[in-house]
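What follows is a structure written as structure tokens; I'll ask about it next.
Note that one protein chain is taken out, while the other chains of the complex remain in position.
All chains are identified by letter, namely A, B, C, D, E, F, G, H and I, in their written order; residue positions are counted from 1 within each chain.
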């Protein structure tokens, strides 16, 4: 199940505002209604304050959703909340792009703070 | 015929403003003038207030246009109105992209409220 | 329901062997199991003998599947049989490409005779 | 020759501001200098006031340029003027995209009013 | 109307067998049934014997179909016949790709001789 | 774990040889060495003899690999063997396309019988 | 060598502000350092005041750089200056896109005036 | 190791503000954690003040990272700092796009000054 | 003018048959009829016997056509002949792809020997 304790950070290499974007193309969780797997792409964009999320820890954290029954909207807001808690970024945006179900593709976007 | 009673909602998982986009790539209705089928893609984008439209109910609602004779402009405004009625979103936009007729492709856009 | 009586032919403009390909990108029928609509692309390729199928009649024939409950494999073989009956072509191939259901896209191919 | 009398309108299905875009991919006219045919794509975008241009009448109007000797810039401004006259839209934009001549492709844009 | 007298040839620069392909992306003729314009791409491939068709003359010949009412199949066989008559090539193939009508795109192929 | 008992068949709708292709774009299993998830696309092509695999049962069978630790080569041969056992097709081919690991993408192909 | 005397203008067909874009995909000049040819795409966008550059004269002007040894940055500013001199446009932008040298592609943008 | 002494500049050919963009598609460095090579695309955009970086010197400078163990974020900020030091541009942006590691692609953006 | 003396070879690194393909995307010559520049892509494929053409010498040889007035067909056969003379390959094929003139793109193919 989703495990934010997996997330690790490292100190930002600069004091100036800059932008980091990680695109995880191999996300999967489970539909809580049907039990069928959902597949999507998770994009995380942020302007760090003091710390940046470490890439391998982000990968393991995203893998922890693999067998979790959870809706698209909840996945997106959950990742936003967990990353804000661990990094306290100046600005952060999470976008999830889901492959089609019944001919409908979905994209959910949640953010935090104001982009400089 | 178009049946807004098919639409169901669920409670938004968060109070913060976020963005949901559903892209239904398999929409079909009928041209009221010629009786020939029209095919298009319907995109619904919204920032929910208290509730979000449930995905499967949205699919069934869109299927209810299948044998309806209705113009492009009317389809677009009808979907906008029905979704605003059922969800009262902070902001909503409906875009319909229609495959060509006589060498002309069309796109109609209708919205409601102000995007945050 | 599928209506082969809609198919009309015209006399081939030449005695030499040549190749005709029609790609109907707006085919829809209904899944007999779930009642949900199926969407696909139907490609018809043939080398005519004495007659060629008329384009508008082909369109109306394909539209006659719109509300028929019928499986992918049956659609493909049915179109092959109906076109062979009406045209007696030297060679004919029908390919149907179906949009995904549950994350699986399908393509069915049926033919008749030998391509010169 | 270009015939604005071919244009017909229908009453807008709503009082709210919405956006219509028609993309005619099969436009052809004649270069008045060389007599060679020109081929292009004509895109018409508008926010209607009380009326919308009817799609089939738009197609016939565009076909009326087929054997007219007329420059790119004049085609674009002419279509803008004729559509403004027939519809009095709140906002309208005409974009013409021309295939290359002597290795140079061209795009001309003319508009009217202010987009809401 | 189609005018094969416009076709000119030049002497092949070599005795060895080689392959020439010309792709005319701006072909238009008229549907004899509806009077509406048809748009397509005409591809001519050949292995010359003693002569090759001159490029500008090919362009003018193709332009001569502009206001001719003629079906897809007849256009294709007509171009094949006219080019065989003027060049006597070892092998020649004409492929016409037509933009959609009523949601159906078409491709017609006619050839002459045997490709080395 | 992979469960061939999930596979169901239905009777082929025709005696003539035809071709079926299913492309499952959402396959995932686990690397037995690292425990990390693998993601791929599984394509199944076959010419049925008396029976065809039912589409929903194929989906559930493929989902049964979700938490199995198994190498690319073994997945591919396993699916080939299970489908041959359940359908006894005239010809069958399984292709698996795996997303990159360490900058290397892989594709494995296994078949059975001779394509008509 | 670059010859602005080749540039000709014609009177703008309208007093309203509109936008013209010409994309010349076949530009070549010579690197003054190595003597090797450079290849690029030159895009000219402008809002005319009283006159517009004539298309064929623009082509011949661009061809006059063919054997000139000149850097990317100088080409771009030179074309901007020559076009401003001949047309006195309300706004003009020149973008040059150069194919890679040593694995590096370049794009240079220069403009004049303020876009309406 | 990264060597800013390799960077050379030349005098800007104009006093007006213009924009230069160099896209180096063949960048490679080494992951300091695993020792595995990283591959990416480095884009440098700037509005020069008095001087512009010379293209071949930029290439050699980027090559000097080839065997350096350095994180994505540090590469990006390092290139930004070195280019600002050598050119004192009015505005500069460095974007690095990295190929996937463990299914995650990354893009880092750092800038300096204000774009005119 | 075309200068085969620029071509240099090196000894093939193996006795086994293998395949080399060079794609020169920046070829330009001049139309002998109009004096306008032609732009194309030249692809050279061969199975070497004892020697292979050196890459930089091939580039300089292709540049030597820059200001030569020569037809498409003659360019292609000329390159074929010059490369056969300098390398005596087991098999060689030259393909030239030319950008459009008057809406017609062309491709010419000439070969020598038999591909193993």
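Heads up, the rule we're going with is that a contact is a pair of C-beta atoms (placed from the backbone, for glycine too) under 8 Å apart; a residue touches a chain by one contact, two chains touch by 3 or more.
For clarity, every value in this text was computed on a predicted model and none was experimentally measured.
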item	value
Residue among H:16, H:67 or H:85 that touches the chain left out of view	H:67
Where the unshown chain meets subunit F, residue by residue	71, 73-74, 76-77, 100-111
Interface residues of subunit I (partner: the chain not displayed)	12-14, 16, 18-26, 52, 55-56, 58-59
Chain not shown, touching residues in subunit G	36, 39, 99-100, 102-103
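Just so we're on the same page, only the chains that are shown with their structure count from here on.
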item	value
Type of subunit E:subunit I copy interface by residue overlap (half), same or different	different
Of A-B and D-E, pair with higher C-beta contact tally	A-B
Whole-Å separation of chain centres (CA-atom averages), subunit B against subunit I	55
Interchain centroid distance [CA atoms averaged], subunit B/subunit D, Å	28
Two or more partner chains touched - positions in subunit E	25-26, 36, 39, 99-100, 102-103
Chain-to-chain touches, reported pairwise for every pair that qualifies	A-B, A-C, A-F, A-H, B-C, B-D, B-E, C-E, C-F, D-E, D-G, D-I, E-I, F-H, G-H, G-I
